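Omission of a single protein chain aside, the complex is shown with its protein chains in their original locations.
Right, subunit A next:
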């Protein structure tokens, strides 16, 4: 039988997902939270789990190196992968927001400078508003940018808002809600239809149940 390969983002999302799989009767016994291993197999079910960086999950799935992936909507929005986006898994919830220093009042004499890890999300949002911007792409600690005078505002993921508050930033606007999504390779969805569909159906039931029993 051909393996079904599932790509997960390392970290918290992977922990939750492995737990979820356990609930539907697919366990990866050698998986534990801080393992250095990157690939886990369940021979009876013919499934493989691979751990990659969040941003690479859509790439693995789009190219068919993995059949299914679980990844945040934030990453999907920014990478624009050509995949089936099949299910909202309802966990890993947070939102995209524009934030700035409390005293920031906006400016009209030049383009707004936006620091972000999510270039496409920021571009699309401001384009829809018709506001010209200049993007400064950073890889982390984006909150620092307005403080150091590198940018006027930031576009970032906000979960509780604590990081923003601690750095003296406030939310100007919310862009959209994000949560974990199940994605599937368009070819695998056809060629491994039975196996892939079985997994999706099982996950769907579990997610429905979770909704009612928090």
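FYI, a residue touches a chain if its C-beta (ideal position, glycine included) is under 8 Å from a C-beta of that chain, and two chains touch if they have at least 3 such contacts; residues count from 1.
Criterion: contacts and distances are computed from a predicted model.
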Name the chain not shown, per its UniProt record: "ABC-2 type transport system permease protein", "ATP phosphoribosyltransferase regulatory subunit", "Acetyl-CoA decarbonylase/synthase complex subunit delta" or "Ion-translocating oxidoreductase complex subunit D"? "ATP phosphoribosyltransferase regulatory subunit"
Checked against the full complex, the residue among A:39, A:147 or A:187 that touches the missing chain is A:187
Looking at the whole complex, which of A:45, A:62, A:143 or A:156 touches the chain that is not displayed? A:62
Extract the touching residues of subunit A with respect to the undisplayed chain. 2, 62-65, 82-88, 184-193
